[in-house]
Every structure is written in structure tokens, then in C-alpha cells.
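First the structure, then my questions, so here it is.
The other protein chains are all here in position, but one chain of the complex has been omitted.
Labels for the chains are A and B, by order of writing; each one numbers its residues from 1.
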Amino acid sequence: MSFKRKDLLGIEDLSPEEIYFILDTAKSFRQILDRSIKKVPTLRGKTVANLFFEPSTRTRISFELAAKRLNADVVSFSSSTSSVVKGESLLDTVKNIMAMRVDCFILRHPTPGAPHILAKNLPISVINAGDGSHEHPTQALLDLYTIREKRGKFKDLQVVIIGDIAHSRVARSDIWALSKLGAKVRICGPPTLIPPQIEKMGVKVFYSVKEAIRGVDVVMMLRIQKERQNKCFFPSLREYREFFSLNEERLGLAKSGAMLMHPGPVNRGIELPVSLVDGKRSVILNQVTNGIAVRMAVLYLLLGRKR
Amino acid sequence: MSLLVKGGRLVDPASGTDEIMDIFIEGEKILKIGKNINLPAKKIIDATGSVVIPGLIDMHTHLRDPGREDEETIRSGTLAAARGGFTTICCMPNTSPVIDDPSLVHYILRRAEKEGVIEVLPIASITKNEEGKVLSEMGRLRRAGAVSFSDDGKWVSDAHLMRRALEYVKMLDLPLISHCEDDDLSKDGVINEGFFSTVLGLPGIPREAEEIAVFRDICLTRLARSSLHIAHISTVNSLNLVREAKKRGIKVTCEVTPHHFTLSEELVRSFDTNTKVNPPLRDKDDVRAMQEGLKDGSIEVIATDHAPHSPEEKELGYTLAPFGIIGLETALGLVIKELIKPGILTLSKAIAKLTVNPARILNLDRGRIREEGLANLAIFNLNEEWKVKKEDFLSLSKNSPFVGWTLPGKVKWTIFKGKVVYQC
Partner (left out) sequence: MKLMNKEQMGKIILKLSEDILRENKDVQNLCIVGIQRRGTVLGERISKIIGKIKGRDIPTGSMDITFYRDDLSRIAYQPVARGTDIPFPVDDAQIILVDDVLYTGRTVRAAIDSLLDLGRPRKVELAVLIDRGHRELPIQPQYVGRKVSTSSKEMVEVRVEEIDGKEEVLLLKRNEK
């Protein structure tokens, strides 16, 4: 098995073999993160450009660190959506940066498909760091890594994803990833935040957290955007919390020893109480650490060879 | 100037003609139609092996003059139309400014006269500035030369206003053309709502946004005892609503675009913004239903909804890019490839939907081949294939999802008022 892709755009088009290959490679990098010198010369001389058209702290820093630990040079460009003037084409912006001889673009963009357009039009590698509500492949890979670390395998593992599924790229990537590797995925949220025909992605839909969580191995909570309450997706945060947040009692319905995950940043006290975020079930910080190893693996697999 | 078109297969749906005939043209008009005409002519076109039809009529074109002449001018739009076999196009009023004033109707007509190679007939807006608040001066607009009224691009969401518009337009003996889309429901949607919108994370436009609007407008047409033409129909249920209305004797007609009877939604997976159209590409059942509706006559008209957009705007990404694709130059080829070749429509029935049917709806003396009539003709080879290439488009914009396709039915000559305005 070898990894032949130029780009990492989504989980949907990856094969299970490719996913395992990335996870295996990430394992080698994960060791490096525990050393006192957390750096290898693998991508010496390569330049990676982080293009973030949406506010993000942790994903950007995680990619930045991953690249730096591989000895690549990193430039970061952040611009909130509002300041991307209408009329300025992303492709134009990016071609300008490419002319400065970068080897890879890591793109976070509010428009689904934005990285795909770049990948199609540019000869260099493109990594999707989140495109609108479409995909966030490295997040799904680090989730898989974290689950594998604790559980060893995915076959018949029961996973529930709770929250705003409709607007979540993490949910979509995780659904693809987990089901490709044989896990059973349930999703749960208010019906207004469950997108149409999602059952066709192979998931079971629940509107009740208690029912959804019963007997699962992994509970994945999603961040709820507070702005959604004004758009008639749900009446109030208070009501949302009452119906869809996690608490000790609800988590108690999961299998004993179930893992609690969250892609971050957590709205403490809204989807998750503080006690659970820092509790013994929580692997939220492991996810963050593993994220670097996974991103190192992706960068290495895309850039660490002849083109 | 005299012109003799010899040896072509004359297909005129209006008269039911389908046989080898010669056509002798003198000046702007057809003087004689018959077998083996041997009158002396300045120019002879040998149409042997080709089909001769009335010049096509597109009752739904967007030209970008005034306002966005970088995307389409009246000159480039008419050149593109001529290449597609059209001799009459009706341009929608959502330009900048909106065609809501007689002076703008005059502007279009004068411009078309001066720089256009075929005929451009303006459609004026139903409401001032397409704002859905105040009626346009439909009477004066009609007198200035507007051939119908539409707020295309937007739905007149105020039911009372739409009722009055439908009532008022009766005195002009014209239908209103409605862009049926409840935009409270379609909201910020960009593709058909369903599995693909879910997987791609793109906001969806539910079919119901169209169907609710179709139903309301049919109800209002009945209430007003008026007539309505529904633009670019795209769903099974919209079509059933139209069928039902016709059965009840309500005067409703409708059109479908070539892309809606050809393409389905899975194409958006490419994230190619040339698949972003409004109404959105629907699923395969809808595409089949459109073909069925054309076959059983529920859909009278094929219209292009030719919508030129600059590459800069189409490159903005799927959510920001504007809706619309160009269609004048590929319409006939798609009709032949998707409808005639598979036997869904006969040649004559198909051509009717691009000629005499729209002419009847708009009360135009166009779309037929008859002696003493205007010499507007298109001559094409049914079987000769051609490749759709970006660089060959005469339209100033190139936003077509059909680039790279091979289409049958190459247009050889387009004749407008006795003059060859396109020759391949």
C-alpha cells in the first residue's frame, strides 16, 4: 500500500486502506511528540501555506505545529469571511501566493468545495482544513486515531454524534470515516438540525439523547453555534441544553467506560458541563495532541516524495 | 436581394409541413415555397441533406445590456443566438437598471436594431425595479414594445399585488411570466435539497419552494381569470400542478430549459459552479418527468434561460457564485440529442416548442414558414455532430456545463429577414 494522492480533500473518497495507512503513519509521528526534541527533518526545505478564511485557532495552530515539527517552513494567512471582498476570486489570491513558491496549501474556507477548486486548478498539494459544512478530514482522522488508541478496532463499535449535524463538517467526515471502517454511527439532535436523507449515509437518526446514547462506546458532542437560535433552528439555548446537552445521567446510559469526545472548542455549560469536559471519560485533550501527529502524517504523505 | 434555399427538408410545425421544398426569398419576406423552384436568385443556398425550420424563438434570454456589458451585449447575445439557430429572443428585464420604463424598452429595441443580428423583444418587469411593491406601467411598456412581463429572478411574493397584476395584464392580452420560487423557503439554498445537499454541506433549495409558488400563481390566475406562463419548471409536482390546472381550464402554460431535461443534481459533486442554476438541477426522476411533460404536451415551450456570467464571478465558489448558465448555442443540439434522437419528441413537435408555441403564447406573428411571411429560417444538419468548445462560443460569457460535450444538429445557416446572419 502506498499513498498516491496529491491532495486530501475529504474522507468520502478515501478507501479504508488509505485511512489505515494514514493512521499507521501517524503512529510513528505520535512517538516523536513525546520526545524532548519534538522535531524531525522530514520536510526540510518545503513551504506550507496556511490559508484560513474563517476564524480558527486550534486547527490553524495544530497544522502550523505539525508542519514545523517536520521542519517545513510555514506561512499563515488569516482573513475573516467579511474581509474577503466579494469579487476577489480565491483562485487569484492563491495563485499569487503560489508564485512565491510554496509546496502546499492548507485551506479553511466557508464555501464547500473551495479546496476542490484549488486542487483541480493548481499543481501543488491542497489539504482541506474545513470547507463550510462539507468536510473536515483531518479532524475525522484524529478522531479515528483517538478511538483506535483506546479501543483498538472499529468493527461494530457504536458511536453517537450529538448536536448540530446539519451545519457540521466534522459530523460528515466522521460519519464517512467511521462507517468505512465498520463502526455503527448514530446521530442525534433537534430535527431542524438533522439534514435531509442523512440516513442514506448509513446512520441511524435519533431525536432523544437518552435513546441515542444507550449502549454506545463513543459519545461525540458537537459545538452548538449560539447564532443558530435566532434562525429558528431551535427556540432558545435554555431549551437546547435541556434536551440535547450531555450530563452524568445521560452519559451513564452509554457502555461503561465509554469515551467522550468533542472537536472543540467546547461551549462549556451548554453542550457539555465542565465536570464532564475534565472528567475521566473525556479524551478531548488526547484528540488535540493526536491531531498534530495525524496532520504530520498527512503532510508527510502528501509532500514527502517526488512530484 | 433574392435568396433561394434549395433541396432542404422543410419542417414547419405550424402547418404540419415535413417534406423537401425550396424557399424563394425576396427582400425580408418569403415569396414562394414549392418543389423545384427555378426563379433566378442572387444567392443560392444548397440545403440538400439539411433541415429547414422557422428561425427559433427563445422566450427566456438574459442579455446583460444595460449594466453588465462585460458579460453580454446585445451584439454578442444576438450573435450567439444566431449561431444557435434563433432569430427572435425575448430578453428578461433584470438588467441594471431593470426594464421597467418605456425608455428602457426603446433603448433595447434601438440597440438591437443597430447592433443586433437578429430580433430582440424585451420583456418588461411586472413591478417597478422588480421590487414586488408597485406595478410597472404595463400599458405604456406594452405600447413601447414589451412583449410580456416578468420579474424573472424573483417571485412576486405579495399575493395581492400578483393578483392585481394578473388582472391588469388581461387588457393587454398577454400572459405574465412567473419565476416561481418562494424565497422564504429557498432561503440561501444553492442546490436541490436532498441527499447531495446533505453530503456536500451546501444549503438546499427544496422542490416545495417552486411548487408552493406554482400552486399560488395558478390559484391567482384562476381568481383573476387571466393567463400565466410559468418559467423554467423543474419538478414532478410543479408539472402535475400545471397538468391539473390545464384540466380545469385555467390558462397556464410553461417552459423547461434544456439543462433541466438533460442534467441531474449529482453533477454538483464536481463543485463546478457551471452546474449552479436556478431552479437547481433536480434528480433523475424530475429530469424524466420533464421529458414526459414535453412528450404529453403539458410543457409547451423549451426556453434557454441563457444567463451569462463572468468567470470572475463564477470562480467565487459554490455558495457565492451567481446562478445561471448560457444556453443559446447548445439548446438545439440538446433538444436533438436528448429528445428527438431517443424518440421522446418528433422533430416537428420539438421544433414547435421552440417556434410556433412561444409565438402563440406571446401573440407574435413569428415561428412559421409561410409565403408573405418574414424570411426567418434556421438550417441545420440533424446528424452532423460538433464539439462544444469554450473558445467557439460567440457569447461573451463561457459559463456552460456542456463544454466538452458532442452534440448533433449543427446549425449551418441562420437567416433573419432574408439575410444570412450566421453561417458555419
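The definition used in the following text is that contacts are C-beta pairs under 8 Å (C-beta built on N, C-alpha and C of every residue); 3 or more make two chains touch, one makes a residue touch a chain.
Small disclaimer: the values here were computed from a predicted structure and weren't measured.
Taking the complete complex into account, the chain left out of view touches A. Only one of A:S36, A:N96, A:S236 or A:S256 touches the chain withheld from this view, namely A:S36. Within the entire complex, the positions of chain A that touch the omitted partner chain are 1-4, 24-25, 27-29, 31-32, 35-37, 39-43, 45, 70, 300-301, 304-306.
Rule of thumb we're sticking to: only the chains that are shown with their structure count from here on.
Across the complex, chain B is touched by residues 12, 86-87, 89-92, 109-114, 116-117, 131-135, 167, 169, 172, 195-198, 200-201 of chain A.
Within the complex, the chain B residues that touch chain A are 193-195, 197-202, 204, 270-271, 312-313, 315-320.
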